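For this view, one protein chain was removed and the others were kept in their places.
Going by the order they are written in, the chains are A, B and C; count residues from 1 in each one.
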Amino acid sequence: MKKELGSFVIGDSTKCTGCKACEMACFTVHNQGSNHVGKTVGTVTVPVVPRLFLTKFEYGCMPIQCKHCENAPCLNACTKGAISRIDNQVIVDPEKCIGCKDCMQACPFGAVTLLPYAKDGKVVAQIGSNETRVFASKCDLCKDVPGGPACVRACPHEALRLVDPEAEREEKNIKAAEALLLTKNWR
Amino acid sequence: MNYFVKGNPDLCIGCRTCMIGCVVVHEGKHIFEVDPDSYNFNPRLHMVKTAKISVPVQCKHCENPACMAACPVQAIYQEDHRVLINTDKCIGCKACATACPFGAIDIVSLAGTRQADGSERKVANKCDLCNNIAGGPACVRVCPTQALSLVTEEDLGGAMEKKRMEAARNAYMEIHPQNGG
Amino acid sequence: MALKQVQTTCPYCGAGCQIMFTVDADANKIVEAVPAPGRTNDGTLCLKGHYGWDYLNDPQILTKRLRKPMIRKGGKRSPLEEVSWEEAISYVAKKLSEIKEKYGPDSIMGTGSARGAGNEANYLMQKFMRATIGTNNVDHCARI
Partner (left out) sequence: MSMGIPEVEDAGCLLCFGYNGADSHPIVARRIVRGRQKGMKIICVDPRVTETARISDIHLQLKGGSNLALVNAMAHVIWEEGLTDDRFIQEHTKGYDEFLKVIEKYTPEYAEPITHIPADMIRQAARMYATTKPAMILYGMGVCQFSQAVDVVKGLANLALMTGNFGGPSMGIGPVRGQNNVQGACDMGALPNSYPGYQNVTVPEIREKFEKAWGVPLSDKVGCPITHVPHRILHEKDEKKRIHAYYIFGEDPAQSDPDLAEVREALDKCDFVVMQDIYMNKTGLYADVILPATAWGENEGVYTCADRGFQRFRKLIEPEGDLKPDWQIIAEISTAMGYPMNYKNTEEIWNEMIDLCPSFAGATYEKLEKYNGVQWPCRDKSMEDKGTPYLHKGGNFATADKKALFYGTDWHPPLEMENDEYPMSLSTVREVGHYSVRTMTGNCRMLRSLEDEPGWVQMNPDDCKRLNLEKGELVKILSKRGYCITRCLPTERVKPGATYMTYQWWIGACNELTLANLDPISNTPEYKYCACRVEKIEDQEWAERHVKELYDDIRVQMGIDTGKGAAS
């Protein structure tokens, strides 16, 4: 049956060591084609722009990324129509983004950040200025990447997980129901 | 303490009358007259059927709700012995659904409401114990086998008190069997 | 709004549950169904008993209510045309009489209905097949 909800990746701070392998993997897969980024350091000619953000906090660290909200504040805030829902996922079109920051302010997770935009191995300049053009960078769930989200695959500690919310809810429902078998005689 | 509805798998026959009862009471009686494509069919409880069990699962209205803690926009709150969602505030981020260990929250579309790009607007949906509805939870009322019941503070507190009395009595009898009936 | 209460038997499974309906007589509409204390259902109803009556409002979800007698005047696959009851009744009577005349009564089959029609209609149907047509070719879908 067709999926109704967007999937998303979540991190686990109890496993994360802050190695940033996820950020590198994210940058690499999103720039392989458009910016010729290969497997070695020398091939990187553009700024490293990830779509998830390793975050250190008082008790540890974990990557934070987009939840692909179903009533997405970023999408609703974008007046340029640069953010839309494609196959249940919330996707930014960097070509349309004018860098107005409305989405950044709307997102309660800090999952969107304006970062330099590069094409064909070079950063792109703004029209009428020498300054670098930016775009709202956020997780697109590796929509065009075979094998699914690179961050999940790259993490050496299995600290990232792809969530299918509908399937997960059903699994938890079953556990909750079967727990009733234990409690039914001891209300 | 918060109240909650509990299903008894020994009585449940998996018929899902509760799910429809839930929808009808939340949408209102006009649902039987409106355009068949214009209403929401979003039951707030889910029937689970495995080889061992049939029973509906719904929100337990936890005392330290994980959903509430996970919500980034403070759309979940507690009031009048229940945990409630303000769907106007909800951004559909699924954090509450991920946090809930029972799978009691799902994210549903609301008929007639759209997002900026025209896609469906979906928000969190869960049992509200039929807030503001006379007669209490509809699922309890419509169940043909009386498999559902509302558990209140009194039920739970009273039951615990009784269990403690029983445990104490048993412990005493172990030492003083001669006093037994 | 003139509301009245009418108790009736559920039209679905064979359990024979009693339902109390609240009917808005002015609007000619059902307002609500609640369980009645019947012998078999004891004040309970399943989902069909509770929520299985709004087909009467003809919501046209799957099929459409029939509202007028219709005849395919040009034979099979020709369009159905609405006709008056007089025409429909005399057309059926004429065709059945012709077939009975030509091939005998056992060339006509009739069904009873195990569903909404009720016992009186079933009695008349079998009487019609047996007395009017002259055959015992009458059956219903008890086995289906």
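Just so it is clear, contacts are C-beta pairs under 8 Å (C-beta built on N, C-alpha and C of every residue); 3 or more make two chains touch, one makes a residue touch a chain.
Nothing here was measured: the structure is a model prediction, and the numbers come from that model.
Colleague: Residue-wise, where is chain C in contact with the chain that is not depicted?
Modeller: Residues of chain C in contact with the hidden chain: 6-18, 21, 23, 28-30, 38-42, 44-49, 51-56, 58-72, 75-76, 78-80, 85, 88-93, 95-97, 99, 102-132, 134-144.
Colleague: Touching the hidden chain in the full complex, which residues of chain B are there? Just list them.
Modeller: 10-17, 19-20, 23-24, 31-32, 36, 39, 41, 49-54, 144-145, 147
Methods note: only the chains that are shown with their structure count from here on.
Colleague: Compute the distance, rounded to whole Å, between the mean C-alpha positions of chain A and chain C.
Modeller: 59
Colleague: Once you find the CA centre of chain A and the CA centre of chain B, what distance in Å lies between them?
Modeller: Distance between chain centres, rounded to whole Å: 32 Å.
Colleague: With centres defined as the mean C-alpha position, give me the chain B-chain C separation in Å.
Modeller: Centres of chain B and chain C (C-alpha means) sit 41 Å apart.
Colleague: Considering the complex alone, what residue numbers of chain B touch chain C?
Modeller: Per the touch definition, chain B meets chain C at residues 15-17, 20-21, 24, 29, 32-33, 35-36, 142, 144-146.
Colleague: Across the complex, what residues on chain A touch chain B?
Modeller: By the definition above, chain A touches chain B via 4-6, 8, 10, 67-73, 75-78, 81, 83-85, 108-109, 163, 165-166, 168-178, 180-181, 184, 186-187.
Colleague: For a test of understanding, state which residues of chain C touch chain B in their complex under the given definition.
Modeller: Residues of chain C touching chain B: 29-32, 44-47, 50-51, 53-54, 57, 59-61.
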